[in-house]
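The complex is shown incomplete by one protein chain, all other protein chains being positioned as in the whole.
As written, the chain order gives the labels A and B, with residue 1 at the start of each chain.
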Amino acid sequence: MEEVLNALARALSFGTPLLIACLGALLNERAGVVNLGVEGMMALGALASFAVAYGEAGDGNLWLAVLAAILAGGLSALLHGFVTITLQANQFVSGLALSMVGLGIAGLLGKRYEGLPLFDHPSEEPFILGAMGLALLLAFLFGATRLGLSLRSVGENPAAADLLGINVLALRYGAVVAGGALAGLAGAYLSLVYRPSWTDGMTAGLGWIAVALVIFVGWNPLRAIFGAVFFGLLYYLQFRLQGQSGIPSEVFASLPYLLVILVLALSGLRGQQGNAPEALGKPYRRGER
Amino acid sequence: MKIRLLALLVALGLGLGLAQQSNLKACFIYVGPIGDVGWTYAHDEGRRAAEKAIPGLTTQYVESVKPADTLATVDRLVAGGCNVIFTTSFDFMDQTLEAAKKYPNVIFAHASGFKRAPNMLTYMADFYQIYYLNGLMAGALTKSGKVGYVAAFPIPELKRHISAFALGVRAVNPRATVNVKWINAWYSPVKAREATEALIAEGNDIVAFTEDTATVIQTAARRRVPSFSHYNSMYKYAPDYVVSGQLVDWSVIYIDILKKVQNGTYTPKNLENVDYWWLARERAVMLGAQVGMPINPKFEPALKQATMVVNGKRMSVYDRVMELYRDIQSPNPKWDPFTGPIRDRNGVLRVPAGRRMTVKELNEMQWVAPGVVGPVPDEPK
Partner (left out) sequence: MRLEPLPNPSPLRSVGVTLLALGLAFALVGGVFWAYGLSPLEAYRTMLEGTLLDPRGWQEVLRRTIPLLLIGAGLSLAFRTQFYNIGAEGQLLLGAVLAAGVALFLPLPPALSLPAMALAAALGGALWCGLAAWLKNRFYVNEILTTLMLNYVAQSLVIYLINGPWRGKDVRGYIYSDRFAEYQQLPVLLGSNVHWPTLALGIALALLLQLLLFRSTLGFRLRVVGENPGAARYLGISQSRAFLVVALITGGAAGLAGFGEIAGIHHRLIEPTQLSSGYGFTAIIVAWLARGNPALVLLTAPLMGLILAGGDVLKVSFNLPFRIVDVFSGVMLFALIGSELFLRYRLRHR
């Protein structure tokens, strides 16, 4: 029993940054904009929050640190918004560019914070609970509010939404910036809570996993909780199960990825595939079709 | 008049000397970023110390170089006037040899490899003796009899270190085990954390590791588990929990090599058999939670209380560690952890009684010592 609880605690601890970033990506994808730049925004958030929390000698304000991460993520997403919404450029390429610029800038600016310890750090619980609450909130937003309905319509059929008087561009901007803010927050969790330290490359591909999880959970915020915890559990178990049998460690290391594919294939077999928003990835231009 | 002439001669001599010295440009090719707080950071510290210690020496570095880019990087460095090039990763071995053939007048020095040429030497600062001392302390401090180890890749270097560590643990506590989790990465804070969590969940109450961040130490401290610093001073990350550790000082090797290049001892023609295998005796490695602190004072009482039997005599673990540490730092150490008889964990006799393992054997070590638990790829049966 203790064993199960412990594994669950690990799943939640590791799954939380995935959940937060996944919810962010989910939010902007529901509004029709893909942002592959999660990894870069996460890195910027991680650095911004660590820099503020460290201050001059490890004595910065933690609340301000979290806020800095949210701002860093949101502002960098604004760039993605400008390029893809206003300039109508390809969302996939812009996201890739953002992940490069984000990782690059964080790496360049972060030199002076490399490997510093942070003793006064927040505990995991508020973040874990906050992430869950956020998932519920998004589910409520999409399921039961006018704003949610508008967001979804912008992602499904922007022309029709436009005709109904919904401001497509404004909503898309809002969703992209909010999504980026959440990616930044996920970064803050990594550098303030999970480690707590900053080193270049510490996001370790988690941003990409978050992007994949959005597909895995079928764009559904409630299922995102299970998706992130499921992945977190498998990730932890690759080490917990290592050495308990003659099976090579590399098999366990690939299990999280293989099982995600397997689960998705099984749900596809039963016809339970989540559907991508209809207008996902397509820039909206008034007056075209 | 005479004095003025003398002064002129001295000035000329100095000038010439300086001119000769200023020709020396040492360049470093790193496998990782210099801020990694691990392997590359330590090499860069060594570079900076060498630059301070040797007048007229200029240095340059290139970070995060992939093996595929090595040759091109060497091309550019040589064009920029480098006459000694250090390649600081095993992964650069084949490419460094190729470069040495292409530039016969440039001196190459390759860390941790085994291929040499007339203008290419090899060097390594190794921890295995220090690991044994850390093992003694881990054996004394563990209550559950289970010591965890987060390990990068299953290569001879790690098998040697883990084995020396396990021999130390068992010298104090013959029933204790060293439980290994492989993360198959040199740098991965995320994997390091989850592997540490798994080890602690399995009941390990002391952890040691090989990875390029302080994550294992930070994670262990969260769970109130003592740990051992790796590569650099990591005491500052958890002052209450870092017991000791293994520390490196590459600068002694860099300074020695560069001085010998400067005074003409090393030329691009005579390096075929030059291999540095430097240990505590040469001060290339140290025992410590941080530089100048071999054992964290917080753990001294416990280590003085714990006892072990050495050659029929009972003594405290603290005294044993200090005695051995003094010995391996002396000009002629009498003791070595890999002195026979040693069997591997499958019972095969690997080092006969009365014999020590040679440097070559240590470098090719594939077996692991008794007490090591966990899968070890490519282990001889």
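As a working rule, contacts are C-beta pairs under 8 Å (C-beta built on N, C-alpha and C of every residue); 3 or more make two chains touch, one makes a residue touch a chain.
Quick caveat, the model's predicted, so the values are computed rather than measured.
K.L.:
For the chain that's not shown, point to the residue among B:33, B:189, B:226 or B:268 touching it.
P.N.:
B:33
K.L.:
Just to verify: which one of B:184, B:316 or B:339 makes contact with the chain not shown?
P.N.:
B:184
K.L.:
Looking at A:45, A:74 or A:107, which makes contact with the chain not pictured?
P.N.:
A:107
K.L.:
Across the whole complex, list the residues on chain B that are touched by the chain not included here.
P.N.:
Per the touch rule, chain B residues meeting the hidden chain are 33, 60-69, 71-73, 75-77, 79-80, 90-91, 94, 102, 114, 153-156, 159, 184, 363-366, 377-378.
K.L.:
List the chain A residues touching the unshown chain?
P.N.:
Residues in contact with the chain left out: 40, 79, 83, 87-90, 92-94, 96-108, 111, 200, 208, 211-212, 215-216, 248, 250-251, 253-254, 256-258, 260-261, 264-266, 268-269, 273, 276.
Just so we're on the same page, only the chains that are shown with their structure count from here on.
K.L.:
For chain A versus chain B, what separation do you get between their C-alpha means, in angstrom?
P.N.:
Distance between chain centres: 38 Å.
K.L.:
Which chain B residues qualify as touching chain A in the complex?
P.N.:
33, 35-37, 41, 179-184, 187-191, 193-195, 197-199, 201-202, 213-215, 218, 236-237, 373-375, 377
K.L.:
Could you list, by residue number, the parts of chain A that touch chain B in their complex?
P.N.:
Residue list for chain A touching chain B: 3, 6-7, 10, 14, 107, 110-111, 114-115, 117, 194-197, 199-202, 204, 206, 235-236, 238-240, 242-243, 246, 248-250, 253.
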